[in-house]
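Working notes for the structure below.
The block that comes next holds chain A.
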Amino acid sequence: MTTRPRSLARVGTRSLAVLTALLNASCAFGMQEGATKQGEATFRLWQAFMLAAIPVALIVYLLIAWCLVRYRRRAGDDPQALGRQFRERWSVEIAYTSIPILIVVGLFVLATRTGSTVDAVAAEPDLRVNVEAYAWGWRFAYPEQGVEVVSQPSGEGVPGPVMVLPRGATVRIVLTSNDVIHSFWVPGFLYKHDAIPGRTFEFDLTPTRPGTYDGECAEFCGLNHAYMTFSVHVVGEDEFEAWVARNRTVGAA
Partner candidate 1 sequence: MRTATKLLIGLSVFGVTVGTVYWFVTYEWTGSVLLWSFSLTPLIVALFALKHGWMRAAEPEDDPSASSATLAGEDLGAFPTATAWPEFLVLGVIATGASLIYGLIMLVVGVPLLAWAVIGLARESRS
Partner candidate 2 sequence: MTTTAGRVVPSPEPAPPAHRLGPVERLTSTDHKNIGVLYCVTAFLFFLVGGALAGVIRLELAEPGRILANETYNGLFTIHGTVMIFLFVAPFGAGLANYFVPLQIGAPDMAFPRLNLLSYWFFAGGGALILLSGFASAGGGAAMGWTAYPPLSGLAHSPGVGPDLWILGLAMVAVSSLMTAVNLLTTVFLMRTAAMTMWRLPIFTWNMVVVAILGLVAFPPAVAGLSLLLIDRRLGGHAFDPLGGGDPAIYQHLFWFLGHPEVYILILPFFGVITEIIPVFSRKPLFGYTGFVMATVAIGALSVGVWAHHMFVTGVVDNPFFAAMTLLIAVPTGVKFFNWTGSMWGGRIWFTTPMLFAIGFLLNFLIGGVTGILLAAPALDYQLSDSYFVVAHFHYTMVGGAVFGIFAAIYFWFPKVTGAMLREKLGRIVFGLLFVGFNVTFWPQFVLGQRGLPRRYVDYPPDVGFDAPNLVSSLGYVVMAAGVIAFLVDVWISLRTRVPAGDDPWGGYSLEWATTSPPPEQNFVSMPPIRSERPAFDLRHPEARP
């Protein structure tokens, strides 16, 4: 027995189910898969947008190609001959205005939902890391664990500081800058945020996969902007505790 969805909510739910199935089946379109909970949501959004964008682009390209081939002036045609002289076709114009509006509304809904997921901050994070960006390095402070990691003076070939995070923990990053605007970017997490002097930003990252993820400064900050790298090392909880114990410099808060 088939039931036709009558309410809008059911239509919405079913569309979302279809979309999720489609996303699971489709490829990454060049995007890295996010290694955090938030990054996974971003990755899905990317896939959804590409699934919308590619067919639209293909249709437009095909229409253009069709015109160029079908309606080209051929050798032997009278050079003075005119094409068809129509100026309007209101039904077509209304269609190609309203369909994009619908697509765009759908994209907005998806984008806002993912935005809420990515921007959401937990009431009680498992771990706090204060990140201070400066020209040209980083300072990572774990206030509750009493650990501080500071960059060596940056330069060509100098490795950046390492932020160690336990897998599965909700990490609250508290980000600021000491001098100019920098940006904290971990491409493997599909996330960046600007570090603006005079302001503090808090966001959550929940790493899901162990590994080492490169980090970069992504807001032009002067001479050594390209060398202000860091990395994030996501490890199991035990390894994290061991690392904390080795590196504790001050008494725990």
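Going forward, a residue touches a chain if its C-beta (ideal position, glycine included) is under 8 Å from a C-beta of that chain, and two chains touch if they have at least 3 such contacts; residues count from 1.
The candidates were selected such that all candidates are chains of the complex that A comes from, given by their letters.
Please read these numbers as outputs of a predicted model, since none were measured by experiment.
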Single touching candidate for chain A, where 1 or 2 all sit in one complex: 2
Contacting residues of chain A [partner candidate 2, same complex]: 30-32, 41-42, 45-46, 49-50, 53, 56-57, 60-61, 63-64, 67-68, 71-73, 77, 79-89, 92-93, 96-97, 100-101, 104, 107-108, 110-112, 114-115, 117-119, 135, 156, 179-181, 183, 185, 187-188, 190-194, 196-199, 201, 203, 214, 216-226
